[in-house]
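One structure, as structure tokens, below. Some questions next.
With one protein chain held back, the other chains of the complex are shown just where they sit.
Showing chain A:
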Amino acid sequence: MEKTAKPKSRLCTLCNEKRAALKRPKTLEQICRECFYTVFEDEIHRVIVDNQLFKPGERIAIGASGGKDSTVLAYVMSELNRRHNYGLDLFLLSVDEGITGYRDDSLETVKRNEIQYGLPLKVVSYSELYGWTMDEIVKLIGLKNNCTFCGVFRRQALDRGAALLKVDKLVTGHNADDIAETVLLNILRGIYSPNAYRGFAREFIKDLERMRPRAILDIIKSGEDFRISTSTKMPEQGICERCGYISSQKWCKACVLLEGLNRGLPKLGIGRSRGINNEHNTNTKQANGTQSLQSKQCGSLDF
């Protein structure tokens, strides 16, 4: 039985026909489900057009984890491509980290996306790319620092998968909470140990949101508007001497970690320990680029 909304809820302020189902944090408008989809999809279309993100004929990989963010992305990309004739060749790209019982369910979701949106799916695994599954890595190094391996390897696995698919671009889906958290962590990690503040940053953001729903978007805006002091040395995009994939250092982080694993020195590349790159580079502060969006803990309840 379909229950009706509570009497207090009003009509959608956009269509004035249906009952409002949510209050949009961005605008505080009370809108119905259908109008939310419309404004959400139209906004994304505007961003794509205004920033000329794609050209007709391009091949685009969609990073797909099976979670909510990438599932929304896969839907929106295929829908907008169809509706507005972008002329894009879309592919789903998934990474199998080799964690027993973890990725199985979400890869099932990705396979449903493949059928539902008619997008070809490519799955790359840590095992085939690096010769190590996350289960094997955890067996060697334990549960401390394993998120570093998982995050660094996943980022490069997406690059490698994109190369295998011969795509021009890779798109990944993130929500505003994650990006605001990353902005805050990037500020905090200049001052404190980042992992000590990970849980705190998220809770802080959600508390702010309750007081002022726009706070999350405001944090992102302030992140976009950072002024970088002219004396700060920014990481330069280069190529890893060992594997040829993108790196700001002589060796990319994935190769440093992999070297450690294969030499039985898994601490190599973790924290402040000396590695290949530091022999020629005493400036460790700018060493590893920006805080990765992927690096938050994902295997545990990250409330």
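Operating definition for what follows: contacts are C-beta pairs under 8 Å (C-beta built on N, C-alpha and C of every residue); 3 or more make two chains touch, one makes a residue touch a chain; residues count from 1.
The criterion applied here is as follows: contacts and distances are computed from a predicted model.
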Undisplayed chain, where the name is taken from the UniProt record, one of "DNA-directed RNA polymerases I and III subunit RPAC1", "Methyltransferase", "Translation machinery-associated protein 22" or "Ubiquitin-related modifier 1 homolog": "Ubiquitin-related modifier 1 homolog"
Residue touching the undisplayed chain, where the options are A:D69, A:D89, A:E136 or A:D159: A:D69
Of A:A21, A:I44 or A:V123, the one touching the omitted chain in the full complex: A:A21
Touch list for chain A against the chain that is not drawn: 1, 3-6, 8-10, 19-23, 30, 33, 65, 67-70, 173-175, 177-178, 202-203, 206-207, 209-210, 296, 298, 301-303
